[in-house]
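What you see is the complex with one protein chain gone and the rest in place.
This part shows chain A:
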Amino acid sequence: MAKAFCSMKRKELEAFLQDVDGFDKPKVLLEQYPTTPHIAACMLHTVASTFDDLAGKSVADLGVGCGILAIGAEMLGASYVLGIDIDEDALSVCANNLEEFEMTNVDLLKANVRHLARCSELASRLQGKFDTVVMNPPFGTKHNQGIDVDFLQTGLKLSSNALYSLHKSSTREHILKKAQSWGVEATVLAELRYNLDNTLKFHKKKSVDIDVDFIRLVHTQDSLHRQKDMLS
């Protein structure tokens, strides 16, 4: 069914994604902020229409959560999507969503993204197997300092080409500096406003707006060489 949707407009995609179920009880420790249909549609439409990085591609989604990016990626023509998450409850919601949407190109894996980055043999098996990585990682601001950067590093290992991610705008300089030190090209594609309803208990206000950057990282000859060297 995916093929029919390849030229789908952003608004149509967003309308479809409205029906993706979210977290039953978001977990504070895992920073389970839902990716809204609007943000998911903005990201994926850009990935597909501006960069042609979805149709016929192999795609990984790190911290897949309820699967909105994975489902959207398949709708826009991805041939194979692997969604990885540490949380059983999120994966179970995601599996139900995949069934509802009859998405058969998406596979799920329960694993710790931080462990995946560490081990060289595992990394060499996964390395470069994906054309494109999309993710909405934990911001790494609560109890998980540095997890946003770990997700980026793992994503870069998995990807042979481009990685798309969301990060708090307040961390932009830090992220761009990291990208530079890895030898990858980083571009801030858009600034988005993330409206968090009062879904997580520690939020005192009714809803909070967070500015996030939609970032694209692309491998260069230099960064690919460095990854090879690290493994040998």
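Note that in this section a contact is a pair of C-beta atoms (placed from the backbone, for glycine too) under 8 Å apart; a residue touches a chain by one contact, two chains touch by 3 or more; residues count from 1.
Here, contacts and distances are computed from a predicted model.
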item: "Serine/threonine-protein kinase BLUS1", "Multifunctional methyltransferase subunit TRM112-like protein", "AP complex subunit sigma" or "Ebp2-domain-containing protein" - which is the UniProt name of the missing chain; value: "Multifunctional methyltransferase subunit TRM112-like protein"
item: Omitted-chain contact residue, chosen from A:Ile39, A:Leu54 or A:Leu82; value: A:Leu82
item: Residue of A:Gln18, A:Thr50 or A:Asn112 in touch with the missing chain, whole complex considered; value: A:Asn112
item: Touch with the omitted chain, as defined above, among A:Leu13, A:Leu30, A:Ala70 or A:Leu91; value: A:Leu91
item: For chain A, residues in touch with the removed chain; value: 1-3, 56, 58, 79-80, 82, 86, 91-92, 95, 104-105, 107-112, 115-116, 118-119, 121-122, 125-126, 128-129
